[in-house]
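Just one protein chain is left out here, and the rest sit where they should.
On to chain A.
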Amino acid sequence: MKRAREPLTKLIYTLLAVLPAAALALPIVLTLTNSLMTEREIGSNYDWLGKMGDVAKGQQDAFVNLKLLPDWLSFGQYAQLLLRAPVYLHQFWNSVGLSAPIVAGQTAVAALAAYAFAKLKFKGRDKLFLVYLMAMLMPFQVTLVPNYLIAGKLGLLNSWAAIIGPGIFGAFGVFMLRQFMAHIPAAYAEAARMDGAGHGVIFRRIVLPLAKPGLAALIVLLFADQWNMVEQPLIFLEDAFKQPLSVELSRINEQARGVGFAASVLYMIPMALLFLYAEAYLVQGIEQSGIKG
């Protein structure tokens, strides 16, 4: 009986997996293909958005045409993005300049803090960790106003430091890495201590390599978060030339749709590359975390 059902079950399971995947992948595919269309074609597809009327009242009804294939393949949008309007590239580098320090900084700081929380024993450790937890659970908007006031008093408004500073000392990294490091058997550390290793050596030589999957996961998640940040730049940064590309893409209007698609494709690439690179570590981490003892 099982054998007879196998192809059918397989088909059903495949469909159950593929259809949602297709639905989720559709926006990305649309972005890719629309970036290869001319502006006029995009207009003919999407101009009806918001203008469709009520058929019952006799107004015109229209359907938005989601085209997956361009009628006329054109790279004009990319030419516009890369050559003629350097402002987009400039904002891309702004994004890089904002995200990279945060990711690197938070990973470094959180690794150290997580090691302390996971491996060291000191008075008030758990209570302090509880505070970290609460800080992580609070939505970002709650701490926005105090952050703004402090940044103002420090004179950091309208500079990247107002965003990078709080970013580096975020609580999420500490939490995640601590969980990871807690799973590393204490036996490794003890063995190393018996050989005369101090905390620094243990941290560098034993804990970090073992926590690579956790670090990879943290980096990917942090990057995804910071790469797409919109509210912080809007609030803390005034000058337009300091804004990251995510802010610009959030403001795409009718004039810049074509370039917006191309810029979105450009914006997706670093994220995709990073994920592909870190995926190996993630898989490795998932495999390894099953191992205990």
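Rule of thumb we're sticking to: contacts are C-beta pairs under 8 Å (C-beta built on N, C-alpha and C of every residue); 3 or more make two chains touch, one makes a residue touch a chain; residues count from 1.
Following the convention adopted for this analysis, contacts and distances are computed from a predicted model.
Of the candidates "NADH-quinone oxidoreductase subunit J", "HlyD family efflux transporter periplasmic adaptor subunit", "Sarcosine oxidase subunit beta" or "Peptide/nickel transport system permease protein", the chain left out of this view carries the UniProt protein name "HlyD family efflux transporter periplasmic adaptor subunit". Touch with the chain omitted from the figure is made, among A:10, A:84 or A:125, by A:84.
The missing chain lies against chain A, touching residues 82-86, 89-90, 92-93, 239, 241, 266, 269-270, 273-274, 276-277, 280.
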